[in-house]
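Below: one structure, written as structure tokens.
Heads up, one of the protein chains got dropped from this complex, but the rest are sitting where they should.
Up next, chain A:
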Amino acid sequence: MSNRMKVVVLVVLALGLIVLFLFAHLRGDFDYVLRSRSEKIVAMVLVGWAGAVSTVLFQTMTNNRILTPSIIGLDSVYMLVQTAVVFLFGSTTLTMMGNTLHFLLSAGSMIGFSVLLYSFLFHREGQNLYFILLVGMILGTFFQSLTSFMQYLIDPNEFSIIQDRMFASINNIKTDLLWPAGLLIAAATLYTYRHLHELDVLSLGKDHAINLGVAYETVVKRLLMIVAVLVSVSTALVGPIMFFGLIVANVAYAFFQTYEHRYLLAGAALFGIIALVGGQLVVERVFTFSTTLSVIVNMVGGVYFLYLLLKERKAW
């Protein structure tokens, strides 16, 4: 089966699941049910797309297939902001906060953090990428400790509000944010699309990329920004999903067996949509909402991650 054909199969599969999700068990007020379901679909497509694309980009840049963008500490920034709002102003401020304001605050702080991190580090010439990842990881751990410190101090009832935000959930999606999130993700995707071939070269590693005339530092800097935007937007939309990108990226590598990013990116994004829509179908129809999507994704992802580690160890 050619790679083009595989993409077609995935598109058909994704569309099939979307149709199933929209029309299965259609009862009551059709208008209302269809609208609420299509809003969920749009959110899942956006999050699936952003999570998959950001992970593939990040792994290509670092030449490492078991890293995820979460190691630069963006989810910790997200949790820190949620906790700090509750800690300083009380949980009602967080729950009553307008969606747009909340989105701006969350996405803004994550993107702001990345801009600061990169501009500070890239300013000193010749810094390598791994140094930046390391600093991000240390800051992320620091934010996590700060977050848990504040969580110990607050009222347990308030903590339960924060706990809700710790796991991604499609059920309480913020519909008025779909447009701005969609636009940002589309812009990031368009930029990526125009640099597909450079991504192919980047997967050869830094030295080969420079030898073949890729402006390595500039390209990596921009790609890191793209990754930050994708991760921030999707996290602000539904909350942090840890393993999701890692699974779909690796499934795509195994399925396509190629270096070409036009297939890898499209494939990972489609697998992302399939996983989210399929997972949400399972949550709604099998578990009847007794669990959330991210619990399922994290469990499947955790098992797959262990499998990857064991497999990689054997390869070395």
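Here, a residue touches a chain if its C-beta (ideal position, glycine included) is under 8 Å from a C-beta of that chain, and two chains touch if they have at least 3 such contacts; residues count from 1.
The rule we apply is simple: contacts and distances are computed from a predicted model.
**Student:** Just go with whichever of "tRNA N6-adenosine threonylcarbamoyltransferase", "Xanthine dehydrogenase molybdopterin binding subunit XdhB", "ABC transporter" or "Sulfate transport system permease protein CysT" UniProt uses as the name of the absent chain.
**Tutor:** Hidden chain identified via UniProt as "ABC transporter".
**Student:** Please pick, from A:65, A:174 or A:222, the residue that touches the omitted chain in the full complex.
**Tutor:** Of the listed residues, the one touching the omitted chain is A:65.
**Student:** Check the options A:154, A:204 or A:300 and report the residue that touches the missing chain.
**Tutor:** A:204
**Student:** Would you mind spotting which of A:26, A:186 or A:212 touches the chain that isn't drawn?
**Tutor:** A:212
**Student:** Could you pull out which residues of chain A are in touch with the chain that's been left out?
**Tutor:** Looking at chain A, the ones touching the missing chain are residues 63-65, 125-126, 196-198, 200-201, 203-205, 207-208, 210-216, 257-259.
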